[in-house]
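Removed: one protein chain of the complex. Kept in place: all other protein chains.
Presenting chain A:
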Amino acid sequence: MTSPRPELLAKLTPVLTKRWLSPDAWRIDTYEQLDGYQALRKALKSDPDDLIAFMKDSGHRGRGGAGFPVGMKWAFIPQNDGKPHYLVVNADEGEPGTCKDLPLMMNDPHALIEGMIIATWAIRSNKAFVYIRGEAIHAARRLRNAVEEAYAKGYLGKNILGSGHDLDIVIHSGAGAYICGEETALLDSLEGYRGQPRLRPPFPATHGVYGCPTVINNVGSIASVPHIVLNGGAWWKSLGSENSAGTMIYSLSGRVQNPGQYECGMGITLRELIELAGGMLPGHNLKFWTPGGSSTPMLTADHLDVPLDFDGVAKAGSILGTTATMIFSDRDCPVYATYRWLMFYTHESCGKCTPCREGNYWMTRTYRRILSGKGTHADLDTLLDTCDNLLGRSFCGLGDGATSSVTSSLQYFKQDYLDYIEGHRRPLLNEADLVGAH
């Protein structure tokens, strides 16, 4: 294994991840020694409106997948409306491939809490929730401990650091439902209902949790805030690329030597990331990959030099998403990968709208037929037709996202489908394999 070239190593820019190597950074004493709660002091001296304008100027965009500008989202919260305002942190991390938020909360939970205090000061909120996926108990445990430590030191509760700002934080564990990551489903779940998306408008900025103005931000979006406040918006911009300010935690999984978290300035390419990760595994050649989770259209070896920022990936016909790069090789089958993702979407569909509930169910069955060697050429048209009826016609992003791997794999790897259909390839599934499937 060769070491990555020096000019590539220089592209590593640990900011959000920088404390993870300090074994005790999850404890408040260590966090304070590592600049912790400094940004908060600065922020609390500032006028909330200035803080919002500052975040707008920093170009910081949401890390939950859609890249909505953070400062703008905060500015949508109506002021002097007499209603309570809420901040809800989306820690439901469940998009297949995505694995950046849980390690952050495990290893640097105070960064999230500090970001939350700053954000609530800006939007004038006194109560915040972290909705964390239930299975992530290892991270919730650390986060809850951090909240208790922060109360004990006066960073939470009444009159924080003498600023007059009050804040209570509740850590709320979900119970296993990917759809609850969708922000309006999350709100329903937080209110004690089945997690099903709400009709928009009205938007959460005016009618969020309990019908009150609510900001919903991803863990990474909020945990970046203290760093931006401490180092300045110009600095944040300088770390990224045009329209994509800052660093991003790229999560590499699959057929590389050293899978894991690599924080780099936005705009790095997959070719560079793979080199940082020690190259592909021996005997594996890159075949397909996702730029940001299973809901983002897959790309191929032809896209190795696409800048992984919001505009670059969009131009290549996909979505930056959560920068969860799942890397598959010529030993992996894009048809099977898509089938397995569809099983996931079928299981996780909340059932509220017909295109998603029925479409995923039937597409899964079509894939089974193809993968067990019984598919027909017409099946491929059926798949595309079904996707047509999901994309843009589903009630929420889950249904849209489910079509991504179907249409992109058909676009780039139609021959792989034809190989099953025309009997050039041994069927991957038999009846026994279907037992235990949802």
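Keep this in mind: a contact is a pair of C-beta atoms (placed from the backbone, for glycine too) under 8 Å apart; a residue touches a chain by one contact, two chains touch by 3 or more; residues count from 1.
One rule holds in what follows: contacts and distances are computed from a predicted model.
K.L.:
Have a look at "Alpha/beta hydrolase", "Dihydroorotate dehydrogenase", "NADH-quinone oxidoreductase subunit E" or "Carbohydrate ABC transporter membrane protein 1 (CUT1 family)" and point out the UniProt protein name belonging to the hidden chain.
P.N.:
"NADH-quinone oxidoreductase subunit E"
K.L.:
Considering the whole complex, which of A:90, A:120 or A:247 touches the chain not shown?
P.N.:
Here the residue in touch with the unshown chain is A:247.
K.L.:
Check the options A:70, A:245, A:274 or A:326 and report the residue that touches the missing chain.
P.N.:
The missing chain is touched by A:326.
K.L.:
With respect to the chain omitted from the figure, which of A:124, A:153 or A:172 is a touching residue?
P.N.:
Hidden-chain contact among the options goes to A:172.
K.L.:
For the chain that's not shown, point to the residue among A:31, A:54 or A:74 touching it.
P.N.:
Spelled out, the listed residue whose C-beta touches the missing chain is A:54.
K.L.:
For the chain that got dropped from the picture, name the residues of chain A it touches.
P.N.:
4, 6, 9-10, 12-15, 17-18, 20-21, 23-24, 26, 38, 41-43, 45-47, 50-51, 53-54, 57, 84, 93-99, 101-103, 106-107, 127, 133-138, 140-142, 144-145, 148, 170-178, 189-195, 210, 229-232, 234-236, 238-239, 247, 251-254, 258-264, 276-277, 294, 324, 326, 328, 332, 337, 340-341, 344, 347-348, 350, 435-436
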